[in-house]
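I am attaching a structure below and will ask some questions about it afterwards.
All protein chains but one are shown at their positions in the complex.
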Amino acid sequence: MWSLILRDIRLALRSGGGFVLTLAFFLIVIMIVPFGVGADLGLLSRIAPGILWIGALLSCLLSLDRIFQLDWEDGTLEALATSPIPLSGIATAKATAHWLTTGLPITLASLPLGYLLNLNHNSYFLLLTSLAIGTPALSFIGTFGAALTVGVKRGGLLLSLLILPLYIPTLMLGAQSMSVGTNNPIELLALIAAISFMCIALLPFACAIALRANLK
Amino acid sequence: MLLKIKNLDCRRGNKLIIANVSFNLKSGECLILKGPNGSGKTTLLRYIAGLSTNNLLNDNIAYSGHLDGVKSTLTVQENLKFWSGIYNTNNMTNVIKTLKLNDFQNRIAGELSAGQKRRLGLARMLITNAKIWLMDEPTVSLDKTTTTLISEIITQHCKEGGAAIISTHVNLNLPSSKVLDISEFKPEIDKEFDPFLEGIF
Partner (left out) sequence: MSLWEYANPAKFMALSARILPALAITSSCLLLIGLLWGFFFTPADYKQGSTVKIIFLHVPTALMAINAWLMMLAASLIWLIRRHHVSALAAKAAAPIGITMTLIAIATGAIWGKPMWGTYWAWDPRLTSFMILLVFYFGYLALWEAIEDKDTAADLTSILCIVGSVFALLSRYAVNFWSQGLHQGASLSLDKEQHVDNAFYFPLLVCIAGMVLLFVTLVLIRTRTEIRLRRLLTLRLRNS
């Protein structure tokens, strides 16, 4: 399984792989927020947690349809499906590679971007932690969506429609945990962690069902 | 005996494509699937490969479909190293030599010609160390030299105790090959069962 993770990372880092693209998109999304809502630092500071999380969500979305689509198009997915690795293992490997090349970089990039939005000083640690714990859920949920839509041409929009609702719990808890008025961030972080663990443990099997249906 | 198929029905969706297929595959044998387009050769191969069912028939199988299974942004070596990792084998250097890919080892796969890409796809079959090869039209749109090379490799594989089931329109000159005409297994219309067609609506 490690071979698959390493290969996907390598593919993402090659030109056309989408690694830099994702970070650039994150930057642009955050950047246009002040253009839209005005540069009042007080306002930005209040909405920063939500905006950072939404930006992270959307940036994750971007690279999702690549997960299986490229392998589907050149026959590698079929070849992998007939290999000793079970489909759930393939899904786990791909979701992990996605997180390493998308979720993790986004988490790190959020710190300087938070500064752009005048994020409250005390919230930086929570920003880092909530994203670090929450982005794995985003990757695994996204992989599930990608498995569902792998056979659909230009399925990016459908993919977004399917998984944005699934992102809602993580988003709500994540943004809330970083907000200034919250008394119990640790509790919320624990919940985010629970959701992520559940996604990591169970969604690969759902992915396997979806992939098998599409490969038939 | 590597593979025993008895009274197999293959469907695509709800439609019965072939019915009552039976054959045995011994080690060293090559089974050629013949039949017109759409008669079910691909369906049968995919079924045996485990792609259309939920259970794997035999885990000593390598499948090569219409597409090459080659990542075009990786080099030849990286492509093969990846498959070695998946199948946990270490015969990569031999395979590269056998398929005459030494000159292209570090070339990005996207820059290879169609024939070279097909050889790379075939290299994957060798790397898997699987006994049974399932190949769906392996030589389509390839030139004579490459086709001969592929025939030689399949022959060698069978000689070493492996077996192959190949669907092809081309005569590959493979020794010890049986032919299975898939069109013989076309189901009779009234034997077809479709839950949506029975009864009066």
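Letters are used for the chains, namely A and B, taken in the order the chains are written, and counting of residues starts over at 1 for each.
Just so we're on the same page, a residue touches a chain if its C-beta (ideal position, glycine included) is under 8 Å from a C-beta of that chain, and two chains touch if they have at least 3 such contacts.
Every value quoted in this text rests on a predicted model; they were computed, and no experiment measured them.
J.: Which listed residue (A:20, A:108 or A:161) would be found touching the missing chain in the intact complex?
T.: That would be A:161, which touches the missing chain.
J.: For the chain that got dropped from the picture, name the residues of chain A it touches.
T.: Residues of chain A in contact with the hidden chain: 144, 148-149, 151-152, 155, 158, 161-162, 164-166, 168-169, 172-173, 175-176, 179, 181-182, 188, 191, 195, 198, 203, 206, 209-210, 212-214, 216.
J.: Can you list, in ascending order, the chain B residues touching the missing chain?
T.: Within chain B, the residues touching the omitted chain are 13-15, 194-201.
One rule holds for everything that comes next: only the chains that are shown with their structure count from here on.
J.: Rounded to a whole Å, what is the gap between the Cα centroids of chain A and chain B?
T.: Averaging C-alpha atoms per chain gives centres 36 Å apart.
J.: Once bound in the complex, which stretches of chain B touch chain A?
T.: On the chain B side, the touching residues are 49-52, 54, 59, 61-74, 78, 82, 84-88, 121, 124, 128.
J.: Which of the residues in chain A come into contact with chain B in the complex?
T.: Listed in rising order, the residues are 2-4, 6-7, 10-11, 14-17, 73-76, 78-85, 212, 215-216.
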